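Please find one structure pasted underneath; my questions will follow.
All protein chains of the complex are present and in place, except for one that has been dropped.
Naming follows writing order (A and B), and every chain is counted from residue 1.
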Amino acid sequence: MQHTATEGHAKRSASRVGLAAMPVRAAIFAVAAGPVAAAERQLLVQAAVLMLFVVVPVIVLTPWVAWRFRRRNRRSAYRPGWDFSRTLEVLIWGVPALLVAFLAVRVWTQSRALDPYRAIDAGQASAAAPLDVQVVGLDWKWLFIYPDQHIATLNTLVLPVGRAVHLHLTSDTVMESLLVPRLAGQIYAMPGMITQLWLRADRPGDFVGENTQYNGSGFAHQKFVVHAVDAGDFSRWVGKVRADGDVLDARRYRELARRGVPAAPERFGQVDADLFGRIVAKYHASAQLRASTMASRATGRTNDAH
Amino acid sequence: MSAGSASERRRHPGLNLHESDAHPSDGEVVFGFWVFMMSDAVLFALLFAVYASLGANTAGGPGPRDVFELDPAAMETLLLLSSFTFGIASLAMKYRRGMALLQGMLATTLLLGLGFLGLEVHDFVGMEDTGALPQVSAFLSAFYVLVPTHFLHVSLGCVWIVVMMVQLRMSGLDRITRTRLLRLGLFWHFLDIVWVMIFSFVFLRGLL
């Protein structure tokens, strides 16, 4: 009902090419392909196993107690006035409290260790410099800008295996959330703000990436492919994009930013240097705020300071 | 409690004639109103929080120093005086000092309240003349929701005073009008406290 003609058209064409645009399948229970997702999944499994100590007794005891003390079973004791036991009370408050205390320590340390803003590989001398990628969430597509390579891609993210990747995210529409389940957990992208996410692919492969925050009728189509390739392939790919990619200037960007689902991924060999900064800054009217947003690109939790 | 049921109570001494089954007791009414004000206080607290988090976002538009003036805001604090006059009204009710004093004090309170509203309207109009409209920035949006919410409360308070004065004239001081007057007093003092907060956190903090 609120579709514009272009939206409708874009959506239809995307449905037609949906398969071509989305060649990657997640196998159920596929293993993590990077250290961040691996650590997060490990934490999930650990906590789940720990919680089973509380949960399994309930699942076993509930039917057992109910059956054992069923009305017809006159052999069981019946104590209609029994309503308290100090020992049991200590147990039922104490055991969950101990479990939570243990988990709380894990939460405190792991939240820091797996903070999406925390640089991975930072301490390792051998590690290559992280690859910076600026991510812009649009309706209903993702734009990836490689500021140091001066190239950009739409709905494709090509990464070198084994090298830390530092994503800077913003949105030029509503709130979105970027998730690549096999590489790392998600982070929101919000207009006028920059959030960050570190990840690394440890094995070559193609992985699904997506937006998980509902943003309209094209939402389900807002997926992209992450190609993790080895370092040599990555440089060759960059060279190739530079050589024969399109130009991404302000006019081309305005076209991209319109609501719609793109028919196919795109590559740009030439990108305006401060495109990302301008996308963020346009939500801040005053010059002063614009300057502070630019300055915080490398360090700040801009969304907090905002 | 109406005379009829009181006589019934005399007819059935010691029997369970609970007066609160037809009407809530005074205690329930007043306690209920306190609880309502607690909820209203939460609402104001949230609006203050919104103002605190958006107050710096002037988006290139005017800031507090450009639009606030201390003198009118201080003048509006004369609403505080109306708390005093309402206090006298309450005392007049409590010590049965006659309807004239009670009505007179209510009328004074009403005038002070209306004066407050008039001054505030004057301020809003003045701000809008300088282009400080709520659509300009988040700061102004937050201002225009916090202060006018208080404005709206005071307006309803004024309507309530008028209703109260009419009802006092119609039925004098009985159980119903007394508890209503009591609640109106609570409401009026509550609005004064909110204004003190607005004056301190919005105007003083914005200007000093």
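Points to keep in mind about this one:
Here is the rule we go by: contacts are C-beta pairs under 8 Å (C-beta built on N, C-alpha and C of every residue); 3 or more make two chains touch, one makes a residue touch a chain.
Assume contacts and distances are computed from a predicted model.
The complex includes a chain that is not drawn, and of the options "Cbb3-type cytochrome c oxidase subunit I", "Molybdenum transport system permease", "Phosphoribosylformylglycinamidine synthase subunit PurS" or "Spermidine/putrescine import ATP-binding protein PotA" the UniProt name matching it is "Cbb3-type cytochrome c oxidase subunit I".
Listed by label, the shown chains that the missing chain touches in the whole complex are A, B.
Screening A:Ile187, A:Ala201, A:Val238 or A:Leu256 for touch with the missing chain picks out A:Ile187.
Annotation: of B:Leu106, B:Met127, B:Ala142 or B:Val194, B:Ala142 touches the absent chain (contact as defined above).
Panel shows chain B; residues 2, 4-5, 8, 12, 15-25, 27-28, 31-32, 35-36, 38-40, 42-43, 46-47, 50, 53-54, 57-59, 134-139, 141-142, 144-145, 159, 163, 167, 170-171, 176, 180 of it touch the chain omitted from the view.
Although one chain is not shown, part of chain A still touches it, namely residues 1-3, 11, 15, 18-19, 22, 25-30, 37, 39-41, 43-44, 47-48, 51-52, 54-55, 58-59, 61-63, 65-67, 69-71, 76-85, 88-89, 92-93, 95-97, 100, 103-104, 106-108, 110-118, 173-175, 177, 179, 181-182, 184-188, 190-193, 195-196, 208, 210-221, 223, 282-283, 285, 301, 303-304, 306.
We adopt the following convention: only the chains that are shown with their structure count from here on.
Centre-to-centre, using mean CA coordinates, chain A is 49 Å away from chain B.
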